[in-house]
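Before I ask anything, let me first share the structure, which is written out below as structure tokens.
The other protein chains are all here in position, but one chain of the complex has been omitted.
Now for chain A:
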Amino acid sequence: SPPPAGSAVPRQPDLVATPKGLVETYNNYYEFSFDKGEVAKLAQSLSTQPWSVEIAGEVERPGVFGLEDLLRAQDLREYVYRFRCVEAWSMVVPWIGFPLAALIKAAKPLSSAKFVKFTALFAPDVMPNQRKGAMLQWPYVEGLRIDEAVHPLTILATGMYGEALPKQNGAPLRLVVPWKYGFKSIKGITKIELVSDMPLTSWRQYAPQEYGFYANVNPAVPHPRWSQSSERSLGSGFFTPRRATQPFNGYGDQVASLYSDMNLRLFF
């Protein structure tokens, strides 16, 4: 069922959505395949209904909730965001979703809650790389500091381009944190925990010298093997130069203050 999009959130005027066909066919979803072009086919075997999400940890109201019940309380809107992958490509996606802050607030976090830990679906029967135990440790885990999690830019998405989220893009529920590299925006969420210690996230566990917990888009801090100074904007043609990457992916005026006391070279 396509979620009804409420009023659009004010967006930056220069943002033009990437053609939908590209966003639906260029997917990093390593549970299915390492090949971005293969994911769309493989992900169709995933069953997303019924879907439940466990809310757990340092909250007054833990529990397992049907997705429909969780969404009933939320005001779905369109959020047009830049999306920048750590592999130095980017797109602009009109997501449909709601602020993560609303869900966290409803769970009534305790004062001991300092971080939010997200866990994705574990379904080795339909996810070939989980079956093989390939590369990362499964299920995929991501995390945010609590102030990042309740920032108004941080959303949980259930749709894009005015329709329900395609399976390869993380249906039925994914995170979107537009100022961080794409791998932070975990797909197929089944569990959201409020925790007191920084969770060990999947990519950081795999290669801590290459992928940090924060993973803020930052052209001044290269990945150890490649530059982050520019990006290939999907949909741009041949002989079109790469786009210069912006600090915090262009959202610095809204989020830079979260990190004012941190050395972003150390906390990459």
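Convention: contacts are C-beta pairs under 8 Å (C-beta built on N, C-alpha and C of every residue); 3 or more make two chains touch, one makes a residue touch a chain; residues count from 1.
Definition applied: contacts and distances are computed from a predicted model.
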Absent chain per UniProt: "Cytochrome ubiquinol oxidase subunit I", "Peptide ABC transporter permease", "Protein-methionine-sulfoxide reductase heme-binding subunit MsrQ" or "TonB-dependent receptor"?
"Protein-methionine-sulfoxide reductase heme-binding subunit MsrQ"
Touch residues of chain A, complete complex, unshown partner:
21-22, 25-26, 30, 34-37, 86-87, 89, 134-135, 222, 224-230, 232, 234, 238-242, 244
